[in-house]
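Would you mind keeping the following structure in view while I ask a few things?
Only a single protein chain was left out; the remaining protein chains are all shown in position.
Right, chain A next:
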C-alpha cells in the first residue's frame, strides 16, 4: 500500500499561496485556522526559499504520543487523522509538533481553544467517508474519491507534491538530477526519519507512543 507523503521542492516554490487558498476553500476552513501555510526563509537575502508547510503525516507522530485523550489515528496509507469528538483542545499537540501543524479555533474572548484542526491530507476524519458530519468537522474527503490533496494538485510550478512517498522521492530525485541541484526534501528527516509504525493505529490501539 502507498505511504502518503508531502514533498515541497523549495527550488520551485514561488510563494504564490495557491495551495493555502485552495486548502481553505476546499475544506471551508474557518478564519484564523491555517492548515497549510507558506514560510519564507532568508526573506530578501540571497538564497531566499519558500516552503509550503502543513501536517507532514509523520511516521511516528509526536501529536499522537502526547495527546492526553488519545484521539489520533493513522490510516493504512500513513495519513494521520484525529477525532474531533475526542479532542479537548488542550494544545499539547502544538507543543510537540515539529511543523506547527495543529490549529485551534478561538472559542471565547478569554483565549480558550476549541477542538484542534489540521491538514487531513484531504482524507476527512474517522466518520464514514463522504458523510455530512465528516465534511462539517474535517472538510472534504478527496482521497476517498480517488483524488490527491488539492493543494498539491493545483500547484502551478509542481513544487508541492502529494502522494506515494516512493513516487515523490523518485520524481524529486529525477528533477534534481536534471537541473543539477537539490537541497533535500524539507522536513523529511524529521517527519519520516523515524521508522514507520508498520501498521495503522487508532484511538486505544497499541503503539501510539504515549500510553
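As a convention for this text, a contact is a pair of C-beta atoms (placed from the backbone, for glycine too) under 8 Å apart; a residue touches a chain by one contact, two chains touch by 3 or more; residues count from 1.
Rule of thumb we're sticking to: contacts and distances are computed from a predicted model.
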Assuming one chain is omitted from the figure, identify its UniProt name from "ABC transporter permease", "Extracellular solute-binding protein", "Formate dehydrogenase subunit gamma" or "GvpL/GvpF family gas vesicle protein". "Formate dehydrogenase subunit gamma"
Sort through A:26, A:70 or A:117 and give me the one touching the missing partner chain. A:70
Of the residues A:28, A:85 or A:129, which one touches the chain left out of the display? A:85
Using the touch definition from the top, which of A:4, A:22 or A:97 touches the missing chain? A:97
Any idea which of A:4, A:116, A:159 or A:185 touches the chain not displayed? A:185
In the whole complex, what residues of chain A lie against the chain that is missing from view? 17, 32, 34, 37-43, 51, 53, 62, 65-71, 85-88, 90-92, 94-100, 110-113, 169-170, 172-174, 176-177, 179-190, 192-193, 203-204, 209-211
